[in-house]
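Note that one protein chain is taken out, while the other chains of the complex remain in position.
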Amino acid sequence: SSDKSEDSKGDGKLEKVTYLTSFGNFGRDAYAWVAKEKGFFKEAGFDVDIKSGQGTGGNIGLVVSGKADFTPVDLTGALLQVGKGEAKDFVAVAAIQQRTMAAIFSTEGKGIATPKDLEGKKVADTAGSVVRLLFPTYARLAGVDASKVQWPNGEASALMGMLGSGAVDGIGQFVVGKPTVEAVTKKKAVMLPYSDVMTDLYGNVLITSSKLAKEKPDMVKRFSEALLKGLDYSLANPAEAGDMLKKNEPTANPQSAAAELQLMEAFVRSAGSGAKAGTLDSQRVARCIALLQGAGSIPAGLTPEQIVDFNLTPKA
Amino acid sequence: MTEIRSAPRRTSDASTPRGARPARTTDAVRTLVPPLLGLVVTIAVWWLVTEVELVHPMALPPPQDVLSAFTASSDRLIEQTTLTATETLIGFGLSTVAGVLIGLLLAGSRFAARMFSPLLVAVNSVPKIALAPLLVVTLGWGQPPILTMVFLLCFFPIVLATATGLTTTPAELAELARSLDASWWQAFRKVRLPAALPQIFVGLKVAMPLAAIGAVMGEFQAGEGGLGYEIVQSLGIGDSPTAWAAILLIALFSILLYAVLTLLERLALPWVRATTSAR
Amino acid sequence: MTEIRSAPRRTSDASTPRGARPARTTDAVRTLVPPLLGLVVTIAVWWLVTEVELVHPMALPPPQDVLSAFTASSDRLIEQTTLTATETLIGFGLSTVAGVLIGLLLAGSRFAARMFSPLLVAVNSVPKIALAPLLVVTLGWGQPPILTMVFLLCFFPIVLATATGLTTTPAELAELARSLDASWWQAFRKVRLPAALPQIFVGLKVAMPLAAIGAVMGEFQAGEGGLGYEIVQSLGIGDSPTAWAAILLIALFSILLYAVLTLLERLALPWVRATTSAR
Amino acid sequence: MIRLSGVSRTFSGRSGTVEALRGIDLDVADGEFVAILGRSGCGKSTLLRIIAGLLPATDGLVSVAGEPVTRARQDIAMLFQRPALLPWRSVLDNVLLPVELFGWRRAKHRARALELLEMAGLGGFEKRLPHELSGGMQQRVSLCRSLVGNPRVLLMDEPFSALDALTRQELSVELQRVHMENRSTIVFVTHSIDEAVLLADRVVVLSPRPGRLRKVVDIDIPRPRTLGRNDHLEEVARCSADLHELLMERERPDAAPESGRASLVEPPRAQAEDLATAGKGQ
Partner (left out) sequence: MIRLSGVSRTFSGRSGTVEALRGIDLDVADGEFVAILGRSGCGKSTLLRIIAGLLPATDGLVSVAGEPVTRARQDIAMLFQRPALLPWRSVLDNVLLPVELFGWRRAKHRARALELLEMAGLGGFEKRLPHELSGGMQQRVSLCRSLVGNPRVLLMDEPFSALDALTRQELSVELQRVHMENRSTIVFVTHSIDEAVLLADRVVVLSPRPGRLRKVVDIDIPRPRTLGRNDHLEEVARCSADLHELLMERERPDAAPESGRASLVEPPRAQAEDLATAGKGQ
């Protein structure tokens, strides 16, 4: 990405930027397409190339190695990477979801209505997932005996089928997966969002490389503003956003995309915190870190400033 | 003595009695009926399994659903198939060239063979999904990482088959080449390679379906289209019929490419069928 | 005429001059040095690539990190390796038996071959990740789905190699069996199978690393331990050095199993080396 | 024992067809020893393959022991022109292959196999693999293999071609012994006229491409016969000369089987029920 158009706005040469979706091209990631379609990026002076992401680990790798400039990743996952000392070369510059969308899903008729009902049940998720990783903490906070819950493995793509066929009683899944769960199982979904008990935990945050943040803070700010504008617009007009996604991504299903966006709204505009979309609070980030340290997932000593560049985050 | 024509089992030589002309159509029938029958049986079993709900439709949707998913977006799916098939073919072509060259190297030098074989086995035994981040990070998106994935998945059978073929030249032919003081390259080109071709074709036939998988896996990670991308997207929104339509399209073009390969083998190596006995 | 001993290139027969006793150690050196050299070169290149930051340590951690990740949890990793290697071995064994039997069926009947070959190609060309839901849903967790995954990944080379080997018996040996009025089974056991063994071994050698991948992939989906589980787990929490330690352990035991297979081949088929020429 | 009538064989390949045999009529009596002489490529091996049931005739009838030939039989042993040894089996195991395939007891026939190998001058080589043997040694292993099953009918395709004169002579004697003891019927392809005269009751001469019956010559010399040292030198010389002349004859312009050949055929031998019928058509 060249820095020629540092000051150009809307006209002249557009700055080329590569943006990665969080994972694939689903409704939850439609806002980037919306920002592009509605011209928000262009107005900010960007020509954005949107690529399909691979999830937290892969996306961080692509950003730190300079293959992509921006991408949303799960903050918990990002903290884990930093905690392991793996990736020091990226910073978060905006929040996408104020609260984590991680949840345990079940369906009606399996006798799960509250967290407590999970005891003696089987919940499947991928081996390294955040849902699985944070479950002990969740269980503690929700008053569940974690040792009484079985956590078999499952490939991401296999989880729905496992739940549907009754092989397991629950699966780890983002809350936006609700329509899919219901479509697949043909039953009403029961959702136990982690955010119910872990209110501090952020969901996805927008990251960029430390280098970019340091060298072109202005450009980073402009980008995240444009993206957040798209996010706002998508949440306000989910149906239109779904159509825009479909237009760019023929494999997408506009209805389910719209449904995802509607579900996502509550997590982006956190009712509890009342914060403006995109803000990151140092205190909350510190509490997230503490949470993970409490779960023994990362060593002590990590500070919020190591992972978030608070100079660049949108201010409330 | 009765008028029974002596007719033992068919031998390897082309021993068709003269005057048996109208064999053309029967031949076509004989070639096509069994695979079609296989197809019908497969679909019937599939239908039955889903009909009695042995497996959940999310895991394996019934054939009729897959069919309607296909017709619903046939244009797009066919486009994706073309893309993936092209990638498969290009990747397979490159892998063949590279694989044969590596095989050649291993066959040419015992030292190289000893030095690199473990490495090749290692690369081949690493689950390719684990390499995905590395691929995209170093190669970005689009063709390069996808073709690399194809190569990583299918090079090994080709290398091994080539090396084995080239190092098991019948002693009498190798001795002939030596007696004519053939250079290494001449012996390779005129004797070892032709002698190794049947073996190499086995490698290619093993590699062909792997190449298709490679293309799909590449698309999982680095694709911007293609059947692999289609599968990820469809599974993500719980649309397993479309995912299965994509899976079947992969299977279908693999079968086609495999058949072409088999035909090619038959045309290129008539002598093999004549000097060996199938049944 | 000078006192130069006539010494053309080594021929296939065991033509070691007598009195060359202390060859034992030199032989060991000759066998072990090249692979070790290969290892050293590989690690050096790896180190260099990470040292000059050609790729980010996230995608490919430097060797020293991987080593310390290994030492940090060596006990657990070795345990996981044992588990995965055991699964690989069992799965490979079962696949060998099943693969040879299927190959036998295809070799035995042209009809069966025509009917099922496309199906086998299809199964082989389906990306196995796409089959994951089906596997876990129908087979649950633990050994059954893992072994099935191993089978799905590695049966094809074995089947194809067996079928090819059995249908390309040298015509003169097949004719001999026929002239002795051998039954199908006798011809198979006494002539076709031994003649096909070199070919089958190539299939096994291709299948061996695939079996390891199969075990790992199976663990991705349905594992409750093992290196596959370890990889997913480590990658999930961003611990790529441990993931790479696991990947290298897979590679390592694959190389080992492959070497055992090669040795077995050499012991079982001494006649192949004698009747063919390697260089 | 063996009855061929009007047997023809044509090979068709990409580069045209070859008529290997045309209208062969031949009856071989039980216990008879027939030698087949003919130029290289005239269809001798093809003829043996047809009798052995390994190759279908494109025309004509073949029967052995009254039954039409449709496949190979265990009581017919075929010795191929090339040794066709299994490269992974030791010499002894190669010889015992028929025993195993016939479902006989290996242990029982091991002694016989070793005896045959000894007789063939291969004592001490039992445990070697075929590739460790010389060409002639391989041929002798193949000979032992064809004898080990005590076949009723022996079809031998140039069994002594790679052997030296002394070995040839020793094995000829042995073959005659086997023939007389077992009363087996033997069809023996050779390029050596001496060998044919020494061993055969009748010698069949084939004409070159397409192979037709050129002439059948009876050899009426009492057995056992030995080279050089017998009282029938004159007879031997006459037969040899006849055969030599037949073989040396350049192809006729018309290339049709000689019609007047019957004159040379000797009257039927007492023990043979089936007469040699040599001629075009029947």
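Lettered A, B, C and D in written order, each chain numbered from 1.
We adopt the following convention: a residue touches a chain if its C-beta (ideal position, glycine included) is under 8 Å from a C-beta of that chain, and two chains touch if they have at least 3 such contacts.
Note that the coordinates shown come from a computational prediction; the quantities given were computed from them, not determined experimentally.
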Among B:119, B:176, B:252 or B:278, the residue in touch with the chain that has been omitted: B:176
Where the unshown chain meets chain D, residue by residue: 11, 13, 15, 18, 37-41, 44-46, 81-82, 121, 127-129, 132-137, 139-140, 158, 161-168, 191-193, 244, 247-248
Contact footprint on chain B, counting only the chain that is left out: 13, 172-173, 175-182, 186, 190-191, 194-195, 269-271, 274-275
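Quick note on the criterion: only the chains that are shown with their structure count from here on.
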For chain A paired with chain C, centre-to-centre distance based on mean C-alpha positions, whole Å: 40
Chain C and chain D, separation of their C-alpha mean positions in angstrom: 49
Contacts with two or more other chains, residues of chain A listed in rising order: 57, 61, 65, 157-158, 160-161, 165
Contacts with 2+ other chains: residues of chain B: 8-9, 11, 55-56, 58-59, 133, 137-138, 171, 235, 240
